[in-house]
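Removed: one protein chain of the complex. Kept in place: all other protein chains.
Right, chain A next:
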Amino acid sequence: MLSIKNLHASIGDKEILKGINLEVKAGEIHAIMGPNGAGKSTLASIIAGNENYEVTEGEISLDGEDLSELAPEERAHKGVFLSFQYPVEIPGVSVTNFMRTAINETRKANGLEEMPANEMLKVIREKSELLEIDRKFLSRSLNEGFSGGEKKRNEIFQMAMLEPKLAILDETDSGLDIDALRIVANGVNKLKSDKNAIVVITHYQRLLDYIVPDFVHVLLNGKIVKSGDASLALELEEKGYDWIKQEQEA
């Protein structure tokens, strides 16, 4: 589904990604782990089409289609979803209205009619129950005054609404208490199918107890230096990242 080959990217003069290779197939969950500053969030941002970064080499494709020339919204229309580490506050625009706009724009781009209002309400009800979100919450301004946990839960609610092909969860666990973490993970697991794929970006192993990855990759200094199965995450939790750094230097 997602294919990244020899991806190099920089911001200004600074090279952040130095040759990333990653293959994600439908039905898989991948975890990307690594210390702060390794380039995890940059990678997520670049897949989603953030124009602040310059891709200097390599390619990203989704189901064989090159994404590099596509604007962020075009990538979204093709099924790329990024759960933001720091979701943005949009005063005056309710969660519901925002979702309605996002869904209908996506449908329009894919040659579909707008979703009828009653169907929209039904889906909203369904998905908000999945994330245990209070209905009142949905009429509040998007992310404005939300707690850290509410913002993250709202991100996954949006993912549930948009049903992306590829979901990248960037530090979705940060700022979540254990109950919220369980709700979010439960939501993600229910959305998981053999038709979509999930890339979880995290610093800590904690989230991976709930969303169990098929593959774990370690990102260090702009490169994936080690890949393994779920047990690698446990090993990292126990030993930290230093041993990998040493392995690299050796």
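Just so we're on the same page, contacts are C-beta pairs under 8 Å (C-beta built on N, C-alpha and C of every residue); 3 or more make two chains touch, one makes a residue touch a chain; residues count from 1.
Heads up, the rule we're going with is that contacts and distances are computed from a predicted model.
Visitor: Which of the following is the UniProt-recorded protein name of the chain this complex doesn't show: "ABC transporter substrate-binding protein", "Biotin synthase", "Cytochrome bc1 complex cytochrome b subunit" or "Fe-S cluster assembly protein SufD"?
Guide: The correct option from "ABC transporter substrate-binding protein", "Biotin synthase", "Cytochrome bc1 complex cytochrome b subunit" or "Fe-S cluster assembly protein SufD" is "Fe-S cluster assembly protein SufD", the UniProt name of the unshown chain.
Visitor: Identify the residue among A:Gly12, A:Gly92, A:Pro116 or A:Gly145 that touches the chain left out of the display.
Guide: Within the whole complex, the residue contacting the unshown chain is A:Gly92.
Visitor: Out of A:Glu23, A:Glu73, A:Glu119 or A:Glu247, which touches the unshown chain?
Guide: A:Glu73
Visitor: In the complete complex, which positions of chain A touch the hidden chain?
Guide: Interface residues of chain A facing the absent chain: 45, 48-52, 71-73, 75-77, 80-82, 84, 86-88, 90-93, 97-98, 100-106, 109, 141, 158, 162.
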